[in-house]
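Excluded from the complex is one protein chain; the other protein chains are retained at their positions.
Up next, chain A:
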Amino acid sequence: MADASSQIARTVPTRRPSRFKEFWRYFSENRGAVIGFWVFLAVFLVAVFADLLAPYDPAAQFRQHALQPPFWQSGGTWEFPLGTDALGRDMLSRLIHGARFSFFVGVVVVVVAATGGILIGLIAGFAPKWLDTIIMRLMDIILAFPSLLLALALVAILGPSLLNAMIAIALVLQPHYVRLTRASVINERTKDYVISAQVAGAGLPRLMFKTVLPNCLAPIIVQAALSFSTAILDAAALGFLGMGAQPPTPEWGTMLADAREFVLRAWWVITLPGLAILVTVLSINLMGDGLRDALDPKLKRS
């Protein structure tokens, strides 16, 4: 008997699980999200260690091997496992280095858009009504334009480059954060804990950043995951239209644009960069679904 009870004591945790553990429990309930997480991690590691992993310099041209197919097709060799492009550059090396650009774009865009958006959203949530109205009307104006079109026009003003594409995409994505933050701030502001903090003499900055913001973060984190994938997709689309990263940058969208004329001759120069974009974006979206379930039970889709 004593044996059994001590066994129960050993298996049943006596303390409340840590926040991370609790998060992971909900997150791992969603199998797709876990797969997404591991794929995302793999792409991330590829991006970090691109220099070590890539067999060649992504810009090195082997002219005598131009448009060589992948190894499993006749004419392909293990020398270039995924074939070469029209200038004889190794596809595998270019794809590996491309992961860097996509991550870079995703991280920078999300950080810029989220920081700006959260700040403006907090201000709008706490501001007097007239300022709130002005801010929200401004956001409505930005949202009236289809995002890719506005980004395209902005890049036309700033000049085509990866940096300008990132600025444009961040600007276009920002209103979503503003709306989300403002909505949750307004929801939280009238709650008792905020009023008691106010009564206790907390200043406005403390009230905004320490009291209210941490309680608004869940939907914002989910939005961050979703806009990470939007940023990668839009940057690739701009690259594809010739308005993002410029050749010879091994950015996946730009690679697709370069390869367009070989669409009916060399399937691998088309298929592989797009597949890389799809896998990365899909893994992030899978993760985003899991994050939403774990962080924001209110939004949980049945």
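Basically, a contact is a pair of C-beta atoms (placed from the backbone, for glycine too) under 8 Å apart; a residue touches a chain by one contact, two chains touch by 3 or more; residues count from 1.
In this text, contacts and distances are computed from a predicted model.
Hidden from the displayed complex is a chain whose UniProt protein name, among "Cysteine desulfurase", "Peptide ABC transporter permease", "FtsW/RodA/SpoVE family cell cycle protein" or "Pyrroloquinoline quinone biosynthesis protein D", is "Peptide ABC transporter permease". When the full complex is taken into account, the listed residue touching the unshown chain is A:263, out of A:59, A:111 or A:263.
Considering the whole complex, the residue from A:60, A:131, A:163 or A:278 that touches the absent chain is A:278. The hidden chain makes contact, of the residues A:67, A:119, A:148 or A:202, with A:148. On the side of chain A, the interface with the absent chain consists of residues 32, 137-138, 140-141, 144-150, 152-153, 156-157, 159, 229, 233, 236-237, 240-243, 253, 256, 260, 263-264, 267, 270-271, 273-274, 277-278, 281-282, 284-286, 289, 301-302, using the contact rule stated above.
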